[in-house]
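The structure under discussion is supplied below as structure tokens; questions concerning it will follow.
What you see is the complex with one protein chain gone and the rest in place.
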Amino acid sequence: MRTKKGLLSLLVVALLALSLVTACPAPTTTEEVEQLNATIADLEAQLAAANATIVDLEAQLAAAMGEPAEEIAYGGRLDVGFTAGEGLETLLCDSNWQYTEMGCVFWPLVYDQLWIMGPAPDYEVLPMLATSWETEDGITWTFYLREDAVFHDGVPVTAEDVAFTIENLPNADPAWAFTDIITEPGSVKVIDDYTVEFTLEQSIGTRWPAAYWAPILPKHIWEPYTDDMLSFSNDEAIGSGPYKLKEFKAAQYVWFEANEDYWGGRPYLDEVVFRTYGSEDAQYMALKSGEADMIGYLGCSAVAAEDFIGLEDMEVIVSPGIGLQWLSFNLYKDTPLQDLEVRKAIMYGIDRDRVIEMAFLGYAQTADSFIYPEVAEHNPNLPQYAYDVDLANEILDNAGYLDSDGDGMRDDLTFELLAPSDWTDELKAATLIKEQLAEIGIDISLTVLDLDTYYEYIYTPEEEEYEIAIATEEPGPHGEWMWEFCRSYEAGGEGWNTAYWANPDFDEALDAMLAEVDVEQRTAYLYEMQMLMAEDLPYGVLYRPDLINPVRTDEFEGYVETMGGISTWINPWTYFELHLK
Amino acid sequence: MEKDEVLRVENLKKYFPVRKGLLQLISSREREYVHAVDDVSFSVHEGEILGFIGESGCGKTTLGRILLRLIEPSSGQICFDGIDVTSLNRKELKSLRRKMQMIFQDPHGSLNPRRVVSEIMRQTVQIHRLAEGKAEEDELIRNALEEVELKPAEEFWNRYPILLSGGQRQRVGIGRVLILQPKLVIADEPISMLDVSVRMGILELLLRLRDRFGISLIYISHDLATARCVCDRIAIMYLGKIVEIAPTEDIINNPLHPYTQALILAVPVPDPTVKLHDVPIKGYVPLTPTEVFSSCRFHPRCPYALEKCHQEEPPLIKVGHDHYVACTRATKAN
Amino acid sequence: MSTVRRRLTEAWGFFQLLLTHRMGVLGLSVFALFAIIALFAPFLHTVDPGKSGVVENILIPPNSQFWLGTDDLARDIWSQVIYGSRISLLIGFLATILTIFVGSLVGLISGFYGGKIEEVLMRITDFFMMLPQLPLMIVLAAVLGPSIWNIVFVVSIVSWPFAARIVRSQVLSLKERAFVEASRCIGASDSFLIFSEIMPNVVPLMFAEAVLIVTEAVYAEAVLSFLGLGDPTTVSWGMMLHFAFESGAMVKAPWWVVPPIVSIVVLILGFTFLGTAVSDVLKPGYKEKRGL
Amino acid sequence: MPLKGFAGFATRKALAAVTTIFAIICLNFLIFRLLPGDPIRMMFRDPRVSAEQLQLMTEKFGLDKPLWGQFLAYLQALFQGDLGISFWQKRAVLEVIADRIPQTLLLVVTALTIAIILGILLGAISGWKSGTRLDTFILTASLSMYSIPAFSLGIILMLIFAFYLSIFPLGGISTPASGFTGLGYWRDVLWHMFLPTISIVFWYIGEYVLLTRSSMLDTLDQDYITTARAKGLKEFAILRNHALRNALLPVVTATGINLAFAVAGIIEVETVFSWPGIGRLVYDAVMKRDYPLLQGTFLVFAVAVVLANLVVDLIYGFIDPRIKVGKAE
Partner (left out) sequence: MALLEVEHLKIYYFTRQGAVKAVDDISFTLDKDKTLGLIGESGCGKTTMVFALMRFVAPPGRIVAGKIIFEGRDILTISDKEMRRLRGPGIAMVFQSAQNALNPVMTVGKQIVEEILEHESVTKEEAWERARKQLELVGISGDRIKSYPHEFSGGMKQRVMIAIATACNPRLLILDEPVTGLDVIVQRQLLTLLSDLREELHLPIIFITHDLAVVAETCGEVAVMYAGKIVEQASTVSLYKEPAHPYSQALMKSYPSIKGKKGKLRSIPGAPPGLTNPPVGCRFHPRCPYVMDICRQEEPIFKQRDGRLVACHLIK
């Protein structure tokens, strides 16, 4: 917790002190003078402290909002390409905001959050609509709001809006139901116009405050739709964010303009346009021709990357990915997969470097945990399962899985590898894995399903509809939820635990970690959890594909890079920082 | 049934419902029917050739098909060789069809174009299990072919119908019937689609078969001139009804019904010296006789129509030896 | 002369007749070409089309080793095109068999029996005929999941009504032909009439229809795969296009896109030519007009 | 009184259309009940969604009722114009579709009009001049067009004209965020329409050429053409008044049936060119596995085809005097 008081109270104190200094009549006695001097010193100290805070906060805000520095020019229009499948269809506050590529980039431009996750490398917690917040137990949270924030229609942002949003947005669409903002009914309290307090169902012990990634909606507009937030078409998308919606054409484009009245100062760019293209190719052509300046969210494919390298006025930004891919082993189904040795052999038998080379042309990194290596909580001592055919064979031989009929495949080690038909990269990887595992005598048959059936199968391991599945998620730096994949059914896991893994030690560590406030202790728990998972291998984490962002540099500079590239759900910063050359 | 009667038909009726749309079914209560065959009675004697003559749409073809139950009658009795044809089940029908057979009008159509002559004939043999073993079958087929003067049989054995002339095809058609040794054959316009020069050959063949095997024939035609050549008796049909029935020469020389008279007048004569007579009757045969008749169905075209003709439908009455007419103006004979 | 031999002679005659039609010759050549390719795929300088290559070979243009270049997993496009013809022909023929079977049965029965049976069957046929085909295929493929068997099923579902219609109208006119009545008159059973008397006369027409259904099936496989409803584990032309379209390497690697498109087009065109030729040849008076 | 003539014909056709639509509705309902898995689970793929929320949604979508009850509810909803709620867009399916209809109509009506007119014209010429080089050329060209799947055609055109030559845009219906209004906007739309329209036209034209040509050939064999010749009429008069008028009758009939088939081209072309119409919506619905939307688009397409067929039938009934006066159909 950074400050206990609101920025506002600090400012008030500082101003009061200044006025006292300037407005006071001349001192008459030494005593008085001394007294006054003492007071002044005291006040000056306070002022200095306040100023420091202000400077600090301003610097943060400047960093956050792109506070105009004098040499930076305003203007320009940024055209961002998306493929049509990623396009935003409506402005309803539904899961499309959260889950579609364009949607989760769209709303952070239009709506403010209470606080925002800063850019790489620290992914700091930065104040946004809230200048400060406090909590004692991780359950009750008090947020102090800034007073100069105004919605695009001129109505000030108040605690009422925040309370309204926190109370109602999770009901709008179940997709918004984050564990960190599930509140007890009636537990959201408006203390005053700029203070709001809410009580969560569960404590949050992370270094991340509550209510991450929730767009604050204007109550005066949304209130009539409280019963069903999805019934509001939200055509004008009134928020308090740095950009205003200028025009929205479903499945075609979203057109933003700079919010001149933004509390943090207007963004550098005049306009941002998210535009959709019918295919990847069309998108690349648009980028080459200058019709688009960058590609939103997914960047370009590895095979296309080299086309952009060395082009005039173009730069290819390669960032570590935000997505992880792993194998999920169904431990419920009675197969040799229940044997740890087999899982280990599989991991040793997969040449991840080759998969990375082949399927991603080298644009990926091996991974060993649900936590990224650059994040502090990552355990650096996990077993690595480096590609070793001999070892894999040895393990299997020792475990008694032999090839009795001499067909090159070991008896009983025939598995179905599940992949959804829409995931091209994963399919490529699966193809390669199948080839590689054949080398160690494991016969993999690739089963391709449509996405729904795939999810249906992997999320119900006890139905025994799958054996191995290739899976992927984007945990993000704020990725506690990822561990739900490991929580045993006995401990209320269900659903997420696609491996049907049950490890009481793990469950214990997980619960302890979630409740822990102390950063070091938390990390210790996380180290333990990672080790448990890596040793028991319910999931074999494979690799993490890079994000390749070809961008145009003829007009703009200042692309902000985080894990997952220059424009993702954790990274709206490019839109805040980018400016004319 | 009289002793030498092969077939006796009584009050035979066939009404075809008029197809209508859903809405019309809802909106009109009464269904309309085409009275294709309307209360027809007659009998055929052993070895007799009975002609049914009438214009297209008079019901003569329907009548022929009803007799064989190719079309189900609406009502009436058909008594053939002592059995009631109308009540036969599927299996019994098969044995009926062994004794009663049909010769078709269109020699091009009545033979399956995808089968050769011997196959077509063999079908009959096999369906009725007339022979045991292929040799016996072949023998039967050969005999039948030669009987219909397709000699030598081998020459025709493997020919597709398309390679036969019209007359030869019709002979195959007859041969196929002959193999069954039927008692009654219905010949439906057997020569109307043949060349003039071969027509008589077919008629000769029919006559010979009658003479040789005692087969009775029902000869259906629109042509009185050819009917005259083969028929013992002729029935004239008009709109589903027999209007006159009598021995052939009686019909030709002493037609009593105005329609019969008109028909005879209308037949062209191959003699340029004969002066043309225009037929006295007017109008056309209505295309679909759907109304229920409560008058003589010929009266709208009849040059002699009386008041009475409008009011009641005349019954078929006996006017002479074996001569029956359905006309108000005819006088009953004893 | 046995029946079989006679049928063969007939078929030979028909084949020769087709050879008098320019489109027939073209169509037959295309068919022969693809049939040979599909049959002898392993001997045509191919490697396992599903097997990945080495990194250096990713998306390389046509050369002496990879005649049509490689795709994004360094797989040989030539081999994929060659093996893809197997899938296309397989789907084509299976769908055709299923379609013709169902369509003919419905057509024969409804045409032969008429009345209520016909009414009901034809209503169903009309109904299926009026269903928008691609959306129906999409819906069914989405519901049934990605698999070539489902494509076969889906193509048959939308194609059989056309076969049924054609067969029925043919049966209706055949039924009027006296030989059917003559046969019935002799005492033939219904099944005998349908299958031994009428059906042989419908066969040539079914053949014409069948040829066109092959094109439908090839087309359907291509479109459904392109739309992402195909089976990615199968090497087919449609899947090749799908992957190329999805990968964004289409412009960069035209050798990945052009061969499957050309194959699809040539195969469909060939069969369309063949179909046109067959129906031309079957038209009454063809021989006369051509002076044959 | 039974209706006679055209009115009766029209009523019959309309009734048949209504029956067909009802059958489509039933089919539509049933197909989607064949789906594996729980539709609600599919809608909220996120396993974090709680069981209570799922239950709530199940009730909201009426999936807790027995099949028969669901069907009745479905019918009832349909009558109120409610096609359900899109899993993906969370909006009424009807609304989602309605948003896309104008764009599709714009594209399809334009393309089909051009294709039909050109197709009939070329087909008529081809049939009339049958056996000549012109005929061979038209026939071969149209068979070739007809054989290229619409999406391939689209891709090819796009590669050539948008990628390599950059004459036409890379897709979409208008330049994004152009701010064009009025005439400028429509010019922009026309420019964007060009390639998709051409793709559809190319694809359909073959169909109509073939249809018209074969119908023309059949017609030219008819005795009344000989009669017309025997009357000493000019060839063009025979072509126009006798051959074409009769040849068009089967073409009109086929047009109706073809529409069911025509939908395919729309989906493919809209997908390739990212045209924001119903075809593209179908693709997206497939990609997103948005079953209510897929169901809705299917229904809309099917009903559109049935209605178009009805219109075609009525036009047919109107131009064919044999039906107009109530004789044999």
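As written, the chain order gives the labels A, B, C and D, with residue 1 at the start of each chain.
Note that in this section a contact is a pair of C-beta atoms (placed from the backbone, for glycine too) under 8 Å apart; a residue touches a chain by one contact, two chains touch by 3 or more.
It should be emphasised that the depicted structure is a prediction, and the values quoted were computed from it without experimental measurement.
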Which residue of D:135, D:270 or D:320 touches the chain not shown here: D:320
Option touching the unshown chain, where B:101, B:124, B:226 or B:328 are the choices: B:226
Sites on chain B contacted by the missing partner chain, in the whole complex: 55-56, 165-168, 195-204, 222-226, 228-229, 248-249, 252, 262-274, 276, 278-279, 281, 284-285, 287
Residue ranges of chain D at the interface with the undisplayed chain: 222-224, 226-234, 237, 241-242, 245-246, 249, 319-322, 325, 327-328
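Heads up, the rule we're going with is that only the chains that are shown with their structure count from here on.
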Farthest-lying chain, centroid of Cα atoms versus that of chain D: B
Centre distance in Å when chain A and chain D are each reduced to the mean of their C-alpha atoms: 43
Centroid distance [mean C-alpha coordinates] between chain D and chain C, Å: 23
Of all residues in chain C, the ones touching two or more other chains: 142, 145, 228-229, 245, 250-251
Two or more partner chains touched - positions in chain A: 279, 281, 285, 422, 450, 453
Footprint of chain C on chain B - complex, ascending: 65, 68, 70, 93-94, 97-98, 101-102, 104-106, 109-116, 119, 123-124, 127-128, 158, 173, 176, 180
Chain A-touching residues of chain D, taken from the complex the two chains share: 36-38, 41-42, 44-50, 53, 57, 88-91, 96, 99, 158, 162-163, 166, 170-174, 176-177, 271-274, 276, 280, 284, 287, 289
Contacting residues of chain D [partner chain C, same complex]: 16, 19-20, 23-24, 27, 31-32, 34-36, 143-144, 146-149, 151-152, 155-156, 159, 163, 210, 221, 257, 259-261, 263-264, 267-268, 271, 282-283, 286-287, 289, 291, 294-295, 297-298, 301-302, 304-306, 309
